[in-house]
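Here is the structure we will look at, set down as structure tokens.
Excluded from the complex is one protein chain; the other protein chains are retained at their positions.
Every chain is named by a letter (A and B) in the order it is written, and numbering of its residues begins at 1.
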Amino acid sequence: MNNPTEYLPRSYHTRVSTYWWLARWAYVKFILREASSVFVAWIVVVTLLQIRALTRGPADYAELQNSLRSPLLLTLNAVSLAFVIFHAVTWFNLAPKAMVIRLRGKRLSSLAIAAPNYVAWVVISAAIAWILLRG
Amino acid sequence: MANRITLEVTRYNPAHDEKPRPDTYEVPLRKEWVVLDALNYIKDHLDGSLSFRWSCRMGVCGSCGMMVNGVPKLTCATFLSDYAPGPVRVEPMSHFPVLRDLVVDTSDFLVKLAKSKPWIIRKVEKPLDEEYFQTPEQMDAYKQFSMCINCMLCYAACPVYGLDPLFSGPAAIALAQRYNLDSRDQGASDRLDILSHHEGIWGCTFVGECTQVCPKNVDPAAAIQQYKLTATMEWLKALVLPRGAE
Partner (left out) sequence: MHKRSNEPFLWMLFSAGGVVSAMLMPIHVLLFGLAFPLGWLDAPSYEHLLALVRHPLTRVYLFILCSLPLFHWAHRFRFTLYDGLQIKHLNELINTFCYGGATLGTAVAAYLLWRIP
């Protein structure tokens, strides 16, 4: 609405609150999901620190191990685990929406696309664990 | 069940009021009444100046969208007794300028809808006596997205639309996809040029509330994600085969 006139009065524009995302649980869940990306970035940092410590030698690596045992880092990483799992679950549940796959004329349901992702997740995780633990 | 319920209805008269404010009305609580019935009761018996849009009163025209207790709803499809004992807050749809009381200015939506070119586009027209045949599978490909009644509840639910004036919004993108997927249509690249522009579709962060509030199960969130995938494929194609790929 540009120029209010006698016949077209001024309309009211409600400003969106900075706390719009607190108004509904659905919005809070959404923001938590987006916030998970910060913990994803943190895990990259931890991984890079581990690689650096490995390069520098056993003493450095042992020192990093020690820091990972501190209550602060244990808590941070526990929270990161929760968020990273939350990311994975929301990702596998939502990604099928973008994919329209038809088998014999019928469209595959979201579950039919999400399920193989979950299976892959378990298999890949098991493989990584096996590689790390067998040494 | 009590036989009365209180409604807190937003009032705004641009000639007198600086900003919208709620007025309280007590209306009968009848088992079969919807919020629209309550609003019409107010207008008929309590305050004739109350302004609001409605038409079919059966959930097919998309006129009566409003916020009921903070959630976008079609007031003709929202039972009053579900909110007993009340009070029930009725406000104009979010993210649109308020013209008066519960009436909002929807012109922004109409502009964005037109940008989606929601009609069959043909590069090559068929002669008038030749029909366009379509199998049930071909219709199934776009049918869900064609159920949109332009009620704009998805716009009221979408935080990105509320924050980003350039975002096209759920319904406009879902309707673009409806035509892109229609086997009779040849206009996908025309729509892509307009919508793949920065804020057209890319502002969407898949909040998903649009799908939750849609009264017709259109699932606009899915349409948008599919459209993002299509736009990405087209971008890759243009990268690998520039120019001659039309």
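In this section, contacts are C-beta pairs under 8 Å (C-beta built on N, C-alpha and C of every residue); 3 or more make two chains touch, one makes a residue touch a chain.
None of these values were measured; they are calculated from a predicted model.
Enquirer: Need a quick check: the contact residues on chain A for the chain that isn't drawn.
Expert: These residues touch the chain not displayed: 16, 18, 21, 31, 34-35, 37-38, 40-41, 43-48, 50-52, 54-55, 58, 61-62, 65, 68-69, 73-74, 77-78, 80-81, 84-85, 87-88, 91-92, 95, 120-121, 124-125, 128-129, 131-133, 135.
Enquirer: What chain B residues would touch the chain not displayed?
Expert: Touch set of chain B with respect to the missing chain: 159-160, 163-164, 192-194, 196-198, 202-203, 205, 228, 231-232, 234-236, 238.
By definition in this document, only the chains that are shown with their structure count from here on.
Enquirer: For chain A and chain B, let me know how many angstrom lie between their CA-based centres, rounded off.
Expert: Whole-Å distance between the two chain centres: 29.
Enquirer: Which stretch or stretches of chain A touch chain B in the complex?
Expert: Touching chain B from chain A are residues 1, 4, 9-14, 16, 20-21, 23-24, 26-27, 30, 34, 94, 97-100, 105, 107.
Enquirer: Looking at the complex, which residues from chain B come into contact with chain A?
Expert: Going through chain B, the ones touching chain A are 12, 14-15, 19-20, 70-71, 94-95, 97-100, 105, 137, 140-141, 159, 162-163, 205-209, 212, 219, 221-222, 225-226, 228-229.
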